[in-house]
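Heads up, one of the protein chains got dropped from this complex, but the rest are sitting where they should.
Chain lettering (A and B) follows the sequence in which the chains are written, and residue indices restart at 1 in each chain.
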Amino acid sequence: MAAPASSPEVNTRREAARTPSSGWRATLLRIVSTRWSLRAWYGGIVAFFLFMVLLPTLFVLGYVAADWASVKAVLGDPAKASLIPHALWLSFGVALTVAALDLLAGLPLAWLIVRHDFRGKSWFNTLVDSPLAVTTAGLGFSVVLFWGVSSKITLFPPGAVHLTDSAFLILVLLHLTTTFPYMVRSLAAILEEIDVEYENAARAAGASRLTAARTITLPMFRSGMATGLLLVLAKALSDTGGALTALTLIGAVDRNEFNGTALIGTWKGLAGSDPALQPALAFVSALMILLSLVLLVVVKYVAVRLKVPLRRVRPRLERKLSGPPYPRLRNVGAMAFLVVFILVPSFFFLTFLAVAPPSDVNWGRFWNAVGVSFLVGGVATAIDLATGVPLAILITRGRFRRLGKALDALVNIPYIVPSAALGISLSLFWGSQRTIVPSDVVLVTFAHVAFTFPFVVRNAVGALEQLDPATEETARTLGARPVQVFRRVLFPAIRPAILAGSIMAFTRSLGETGATQAVSTTTETVPIYIVNLITQTKDYYQAALAQLALLFVSFAAILFLRLVLERRRARG
Amino acid sequence: MAEVVLDRVSKSFGSKRALRDMDLTIRNGEYLVVLGPSGAGKTTLLRTIAGLLAPDRGRVVIGGRDVTRMPPDARGVAYMPQTYALFERMTVWENATFSPTVKGWPKEQRDLLAREMLSMVRLIDRAEAYPRELSGGMQQRCALARALAADAEVLLLDEPLRALDARLRIELRNELRGLIQHVGTTTVHVTHDQEEALILADRIAVLRGGQLLEVGTAEDIYARPSSAFVANFLGEMSFFEATAFPSEDGTARLAAGGTNLLASARAGLTGRVLAGIRAESCRVAPPDWRAGQGVEGVVRRRLFMGRRISLEVDAGELGPLKVKPLTAQARWVREGERVFVVMPEEDILLFPMPAGGVSAALEVE
Partner (left out) sequence: MPRVEAVGIRKRFGRVTALEACDLAVEDGEYLAILGPSGCGKTTLIKILSGLWEPTAGRVRVDGRDVTGVPVEERDLGYVFQNIVLFPHMDVWRNATYGPWVRARPPPEIQRVGREVLELVEMLDERGMFPSELSGGAQQKAGLARALANKAKLLILDEPLSALDTRVRLDLRYALRRVVKDLGLTAIHVTHDQEEAMSVADRVVVMRKGRIVEADAPEALYERPKDLFTANFVGENNFLEGSVARIVGGWAFVEFRNGHQLRVRAERLLVGDPVVVAARPESLAVARDGFGNVIPGRIQGARFLGSTKRLIVRLFTDDVVSIDLPSSQSLNTDRDVMVSFNETSVLVYPRPYMGLQEALRLE
């Protein structure tokens, strides 16, 4: 056995290390690392989530149950009651149809992106994501411009299709543009995780590419597909701005045809003068929240267990379909869908700017709206980060796995619930609390925190789950306290995911119409500004210009955000 | 460096008992190898010492302090998991200085220690590289430098060589011992590879099903294993049933399958016994040239392994025998031929017949 053969410097070092370090940093570290500090911190985060996010979101359910008498009175009024079933049908029917179409068209596109390598792939990815940069109100306008029949638009640019003025169809076409990028992104993310060796093993056993894909890869996809479906359904159900503009432009509003969020938006606008609408609003919101929760459960827990029959194999046919020209046909088809149904309709409003006569633009009002949007979005995202990341850590690394799982499921609620309904619920919850909520802008910010919160949490959870826990464990044994482990090991590793989550949260907030409107009739964010331009002022040119300006502003904001976080990395 | 004592440590995961009443003392400055099959509880043992798992019962004492309730960062241990868990976003240098940095060491001493450790593992000129740019062997050395730079009292290595190529494993294990000896830290090294254990260990602890079967120096355990499992795990063995009759001079006389053999190791058992001999201790000779006691048989299987040849010989009533003579000695043997397997009396080990049957007693998975 060898005697300790270390140099004398090592021994002096050992002695130095034994004496505890001093200074305010070390003391602070020690205080923060005690068991009670950590417990208080996590307790606070959970309390924040429950009382600032979850409870306000579901409050309206209790409200309706408590004040059933007023609700019954409203339901007795046929003018109002008759609108509700059709509104629900338009909201949920459209959402489900769009989800199915997105899945069918998104799968080949996701396959193309993941399994094939071609030059300019990152540009292609950006192209697929580009419709996300346009507000839903702008998309509503653009889609009606391209596909729709409208008596309200006097000048249609060349290339407009004039297909229909059916509310259902137009809403489907609209929501294809609002949701498709989400579906493709989700599918691509899961496909990336499935090791291509499984397909190789299937092919080595004699399966054609098509057979291998449908018998091996697709079944392994299932839980990922559920995530994509949820994202798409949530987005389609939540949209207010797009529905309002589209339905107005095709004259559906004049025909008293609304979907759920448009109904809420319209009634909220009228609620100032007609107090009887208040319980009606609450009722519709509660109904939409309930139905979306049911949808959440169905998709997450039932759809995943569904067994797709795949007993029969037709080798010759499948081999034929795996070979030329079918894969190319598939790729061309997917691209064509992307261009015709997604890209062109999304940006068609730009052609309007080219052909329509310019009108006077109230830039002051525009920049004011931008200021409000950015203030609300920025503060909401900051709160999301400060509270969402610790919650994500609690969910994935907390001591009580069941609590973590429960929280993980609950975080989905503000996400799937239509934001307009969420806004109503929130305004009812905070309505009387004028001391805590001094102004409308603060209330709007609270609302924005609620529905953007899940983006940061889910992204952080995803990244944390992928990390090898051994890394943190090793760091602890090397002497790092939990705070140090977070700062030096965890955070750098999940920073890209957090950045992605913050960008998603920020852009989601920028594009939100329904919740803002449901909470406050006076706060004017940019999407509300655009909706007002289209539905009230009917100044389409100004609306399109404002949308274009917003495109540039959002792009600049995202670049700035990226730069700031990258620079902090270089320094830290 | 410090002494580590596990005092009646037990740990269960649901219905699975990972550690059962473990009593183990690891001496100051010792290189202890914990050897056992997968699922034996080796990793659980390591993680319990590290503080990443809390035992259900029992105490963990490091350097005289009861650390059972202490968090990992306060125990003075450094843990190196199987996957190395290098910090991917930090350079080699930053990985190496991690521990002294979080412990608040002054910059000068921190840099001195990191430089010393990185030079020792010969990675000092790759200090600015990121882990993903390094080869497997270099990553392992980086993880080792990081662990050594923690200046811990106890070093815990979880299968540190497993992720490496076979040939690289052989090369690095010789280095590993030299490095750690130089620093002198008490080390607990977990592995399932018995060759690795023999080369590296001051003492070996054999684990199976959460239980400590035996602890001792390599020579002791090899020559005098306490059970058939330990004997078999430390070097492939052939087992056969025999009846033992004592004789005056202390050797046992064995009657097995029509042959008479003498066994001088562990005489004292009589009646039905389980006799065993290591494959590497046997020699082979042509059937007509008896160079000692043994048994005749037909070669059923011959595998060339480089230094040795692995044979399976059908010895009739004695059953199949595993024989691994040196190639130089056994080059002439061919499959299907008759040979005489020489079984030296000092190498025959005797064990009581296991209650549940021989294969259950030896099972590894």
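Operating definition for what follows: a residue touches a chain if its C-beta (ideal position, glycine included) is under 8 Å from a C-beta of that chain, and two chains touch if they have at least 3 such contacts.
These numbers were taken from a predicted model, which means no experiment stands behind them.
Residue A:Tyr198 is the one among A:Phe51, A:Trp68, A:Trp89 or A:Tyr198 that touches the chain missing from this view. From the options B:Val61, B:Ala74, B:Met138 or B:Leu179, the residue with contact to the unseen chain in the full assembly is B:Met138. Per the touch definition above, the residue from B:Gly58, B:Gly209, B:Gly235 or B:Pro354 contacting the chain not shown is B:Gly235. Considering B:Asp111, B:Asp193, B:Asp314 or B:Glu337, the position touching the chain not shown turns out to be B:Asp193 (whole complex).
In the full complex, chain A contacts the hidden chain through residues 195, 197-198, 200-209, 211-212, 215-216, 219-220, 313-315, 319.
Touching the omitted chain from chain B are residues 37-38, 135-138, 165-168, 170-171, 192-195, 198-199, 218-219, 222, 233-236, 278, 280-281, 301, 303-307, 310, 326-328, 364-365.
As a working rule, only the chains that are shown with their structure count from here on.
For this pair, chain A with chain B, the centres built from the Cα atoms lie 53 Å apart. Of all residues in chain B, only 1, 29-30, 47, 50-52, 71-73, 75, 77-83, 85, 87-89, 98-100, 102-106, 109, 112-113, 116, 146-147, 150-152, 156, 181-184, 202 touch chain A in the complex they form. The part of chain A that touches chain B in the complex is made up of residues 1-7, 9-10, 13-14, 16-17, 21, 26, 468, 470-471, 473-481, 484, 488-489, 492-493.
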